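With one protein chain held back, the other chains of the complex are shown just where they sit.
Now for chain A:
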Amino acid sequence: MNKPDQIKTQDRPASLYAKREPVFNRRIDGKFRRLKWAIMVICLAIYWGTPWLRWDRGPYAPDQAVLVDLAHRRFYMFGIEIWPHEFYFVAGLLIMAGIGLFLVTSAVGRAWCGYACPQTVWTDLFQHVDRFFDGDRNARFRLYKAPWGPAKIARRLAKWTVYLAISFATGGAWIFYFADAPTLQHAFWTGTADPVAYATVAVLTATTFVLGGFMREQVCVYMCPWPRIQTAMLDEKSLIVTYKDWRGEPRGSVKKAGKNPDRFGDCIDCNQCVAVCPTGIDIREGPQIGCITCALCIDACDRVMGETGRPRGLIDYATLEDAEREKAGQPPTRHLKLIWRPRTMLYFAVWGGIGLSLLFLLGTRVHTDLTVAKDRNPPYILLSDGSVRNAYTLRLRNMQGRPRKMEISIEGLPGAKIWSDDVGMAEAGTALTRIVPADETQSLRAYLVVPAGTPAQEFTFHLQALGEAREQDSAEAQFDAPGEQ
């Protein structure tokens, strides 16, 4: 990381480009590390496992539990099937995701960054791969400094191969969300899948390989906008990883502190908090953009405090407000009390409100839909017996996985009769019935005729799925007629 005092313009030409200092973070165990493991396993399991869940939807719809069917413009999620005109469900979920981030950030700081962000999850995974091939911090540092030779090349190639395998699995899993997974898997390996699938896998493999394998914390610090936004989301009541400098400073080794019991703070300057940090920062310099709040430094510091017989929590989750209180010698506030405050409750109310609204909409939505487009050229046709005809294009939607019989009737247009291309004017009646195929939109051209002298007016097309009381829809339409001549 940049340290301003290290830049000495007299010694070397100033450059705006700071070369990356590689991060070799030490292995650490502790409760936050175990939490991180658990979340990583859950996230990866969800990501890799979800497309393989099955959900029986009968013969007319795919049996994949979660499927974004772009070709047919459908989104399936377990028992829910979203059509393109219902995209507000997706918009609502995206808004909930956004407000959820606000909620989490204002309550517990950058928890998203530290535990659940894909960049964090994959970086963490790749760092374990590093450790497996190159050893822990010092060994990796030595190997990094070592000249290129057969041994180093072999290790690097092996490691990068594993990187590539993980990246390929990552990119490969993504495509299964967009097509039936078992079918696509077979097509993919036999070379008959759509070129888009191969291109997607290639792009995602490349990005995972580069971003997770090599760029790592640079993505968080330089590329990701979220830390900048989070800086605005955090306030003095948000839980963040804090070094309690009033307790730790001035730093002194165990030996020094033993000789002078009152001169030194609790920090023994062992640098373990820096050694374990996946972004390579020194938390003792205060809150900073490179800190993703993964709390591995807390694990490291707690272990050292335990070994030296000092109270844990020199580095700990604390709010800036609490830091002031603790500095003044008062006991810290309970974390639950910190989380439940007006700001977080407001976020939670908005978030929950949207969620409940979506659930309500989902529960009350009908699977039948009618839209009407009127022919405007010509607006009306005068027939030989003086009656007036208008033509409409109706679209009947059957959003269920079985064919259904639907009836179209006319409301508010006295004497109107309806017929269609396949019915014929002779059989015109007050209603039309159609069987709409499963999961389809059917287009229907309908003619409406009214007796001579009927004025132009508004009326309603009514669509009713036969035998299903709640499954209906209406659409307003205009009937045009000749005016005074």
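What we mean here is this: a contact is a pair of C-beta atoms (placed from the backbone, for glycine too) under 8 Å apart; a residue touches a chain by one contact, two chains touch by 3 or more; residues count from 1.
By definition in this document, contacts and distances are computed from a predicted model.
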| item | value |
| --- | --- |
| Complex member absent from the view - protein name from UniProt, among "Dehydrogenase E1 component", "Ornithine carbamoyltransferase", "Cbb3-type cytochrome c oxidase subunit" or "Proteasome accessory factor PafA2 family protein" | "Cbb3-type cytochrome c oxidase subunit" |
| Hidden partner chain, touching residue among A:P22, A:G49, A:G286 or A:G386 | A:G386 |
| Residue among A:L356, A:A452 or A:L466 that touches the chain left out of view | A:A452 |
| On chain A, residues whose C-beta touches the chain left out of the figure | 9, 13-14, 375, 377-378, 381-386, 389, 391, 421, 425, 447, 452, 485 |
